[in-house]
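Of the protein chains in this complex, one is absent; all others appear in place.
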Amino acid sequence: MLDVRNLTVSYESTPVLKNLSIYIGRGEIIALTGPSGSGKTTLLRCIAGLEATDSGSIWMHGEEITKRPAHLRRIGLVFQDNQLFPHLNVAENIAYSLKLQRVAKNERNHKVAEALELVGLAHLAKREIVRLSGGEAKRVAVARALVAQPEVLLLDEPLAGLDGELHHRLLDDLGSLLRSRATTTLHVTHDHAEASAIADRVLDIRELASLGDV
Amino acid sequence: MILAYRRAAPWLAVVPVIGMMLFVVAPALNIFKMSLRFESLKILTTQTTRNVVWFTSWQAILSTILVLFVALPIAAITSNFKFVGRRALISLVSVPFILPAVVVGAAFLEILPGSLHRSSLAIIAAHVYFNVGLAVRIISTRWEQIHPYLDDAANTLGASTIRTFLTVTLPLLRTAIISASLLVFIMCFTSYGVVRILGGPARSTIETEIYFRAMQLGDVSGALIMSVLQILVIGALILLVTSTRRSKNRHSKNSQKFGQSVYSRLRNPRSIAQKIFVITIASVSAVAVVAPLVSVATRSILLREKLDTTAWRSVLSDSTIFSSLMTSLRYALITVIISTTIGLLGACAVVYGGSRYKFVSVLTALPVVISAVTLGLGIIITFDVSPIDWRGAWLMMPLAHCLVAIPIVMRVISPVLRDLPSGLRDASRTLGASAWQMWRTIDLRIIRRALVTSAALASAVSLGEFGASSFLVRHNNETLPLTIARLLSRPGDLIQAQAYAIATVLIVACAGIIAVVDRLGTREPGF
Partner (left out) sequence: MNRKSIRTISLLLVMVTVTVAGCANNTTTSTVPSAQSSDANSATSSTPNEEVTLTLLAYDSFTPSKNIFDAFTRDTGIKVEVALGGDAGELVTKATLTAGNPQGDVLWGVDNTLLSRALEAELFVPYATSNLADLDKTALALVANNEATPVDTGDVCINYDVKWFADRKIPPPLTLRALTSSTYANLLVVPSPIASSPGLAFMLATIAEFGQDGWEEYWKQLRQNGVLIVDGWTEAYYTEFSGSSGKGERPIVVSYGSSPPAEMIYASPVPKTVPTAVAALTCYRQVEFAGILRGTKYLREAQLLIDYLTDVAFQEDLPLTLFVYPVNTKARLPVEFVKYSLRPESPLQLDPQLIASQRIVWLDMFTNIVLR
């Protein structure tokens, strides 16, 4: 399904990822752990098409997408800090990708309502982004990414900064949501407990670099 | 920056760069070239020049000092106390700044006794009135960011309110005060409309001297030398302003980037002394702002001390006044369209193109350095050879308005565009937006308010522009400020009342513009 082969990325000639390879099968949920600064976010941004690569390739469904622009990849990304659009309300944020796809208004409203229902925020449709709590904002971010029906969903530390009860509840909800929809997912976290709670497989980024590297 | 945006930068820069090169750089170079060609550099050493430069300088210095004296107490109450009408007061003191200079001149003609007309005092008073709002805005923006606990700390260490102000607040406000004073100084130094109206034949700033020389004496070479002198002085001052601003920015980098600071300084005035202070300053400044404006409106409906609407009726029926009204509106529309378009393109080029496109922001800021009067003069002496013999083209006047407005548009749009978190663009891309869709749904949407604000300010610039217009006006395209100036210089109660009626129209328009700008600025947190 998603196949990353020998990816190397560097920032201003400092290598961030070296010869990294990873394979994710259809419907699989993979958690990727590693200390901060180990390039987890960079990997997600490369897969999403937001970052240029030095060498290596990215394949999806057997097609190479290394040079494909981000908006044509159908890969969803839930940012660590959500990046909800401050000029749009909750429902408008979720409807964003549907509008780009020119989905008819009725259908769009229907899908947004469905997504809101799914993440349990039906009552907040008209709320402004700045008035959301941390947990609510994260749910909106997930809903926004899912509505675009991505082939692969990338989650960047989705539960960072949420503590205790909220963390648990969101983790449960997220797990059952992804599983029920059979969404192919790459979940990045530094929390091993979180990783093993949600994922089919847990990988450490430090083990993904193939041996005999540069 | 997103690759597609970076690739678009050169295309975005094309029109602003060509426009500025053609209408600002070329005329300015031409002025330099021609002023050197004329062997009249000796004008720099004449008594006249010394007098003009001396008057221009000392009135600007004195005006600036007075502005600070008036602005500090107002900034003190608006950035320290909660009170009813606080926002309204900030808006109100800003109104004079966007009023046409000729209107401010007219207002002071009306409120000052006849013995003070044509005096330096009248000019300085008008300059203070004009610029207090600017200083209040700059100073209070910084003051509001000062953590209130700092004052508390000083208090607990035994400092009185006044000592706290002198030892803690004032040093922290220093950079804001410096950049405010330099800006105000430049405004007063290059003052034109106010001096034309209030100065009479005896008082001349460099800016009005350029006009007198070129348009009334027919001494174009003398005017050119004056222009060069002016460009050099303002250029040096602007460099000074930008360098202090840069150090100020470094200073406040660690303050929060978005939204207001978490701790608000605003408290309810508690002690009697505080209450008296707030009430006095607020009411005195409100009255001081409004009184001249009311007197303008009053003058327009009084003839020989009796209520009389003849002036207003004649304004509506007089074909020349009506046609200047239409000309003003048409030029304002053109200015809004062209200057926001060019400003938007320029701001995008600067922000998307990265450091290599910094020259675009320098280019678009040039009209500030060069001053409106010089722009007008430069355009006339540059576009006088076929195939670009445009001296007579009516479009030159709204174009000059655009040039004056573009730096303002850039200053309003650029920061918003620059501060737009790039993560939003990433998010939009992962949701399937092409570069163009992303620009439309993220960038454009988020700068929409800034665009409306800049359009409002551009229309104010055009409605009030007097300096360049006085060079470029032809017999059939007088705008309202020019009409006011013409009518004011003629005798007769009715004619004067007509001038004040037009001034009233412009006051109402400017108050409306400030209301639009401030509403947009305060609504909705974040953007």
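In this document, chain identifiers A and B correspond to the written order of the chains, with residue numbering beginning at 1 in each.
Methods note: contacts are C-beta pairs under 8 Å (C-beta built on N, C-alpha and C of every residue); 3 or more make two chains touch, one makes a residue touch a chain.
If you're wondering where the values come from, they're calculated on a predicted model, not measured in any experiment.
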### Task
Just list which of the chains on display the missing one touches.
B
### Candidate in contact with the missing chain, chosen from B:T45, B:T156, B:Q216 or B:S271
B:Q216
#### Entry: Touch with the omitted chain, as defined above, among B:S94, B:T327 or B:S414
B:T327
### Summary
On chain B, the omitted chain is touched by residues 4, 7-8, 11-12, 15, 46-48, 51, 55, 200-202, 212, 214-219, 222, 323, 326-327, 330, 333-334, 337-338, 341, 345, 380-381, 384, 389, 391-392, 394-395, 434-436, 439, 474-477, 486, 489-492
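To be clear about the criterion, only the chains that are shown with their structure count from here on.
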#### Entry: Between chain A and chain B, centroid-to-centroid distance (C-alpha), Å
47
## Note on the structure
chain B partner, complex, touching residues on chain A are 45, 48-50, 52, 69-77, 79, 81, 83-88, 96-97, 99-101, 128-130, 144-145, 148, 150
## Note on the structure
So, in the complex, the side of chain B touching chain A is made of residues 3, 421, 423-424, 426-434, 437-438, 441-442, 445-446, 448, 524-527
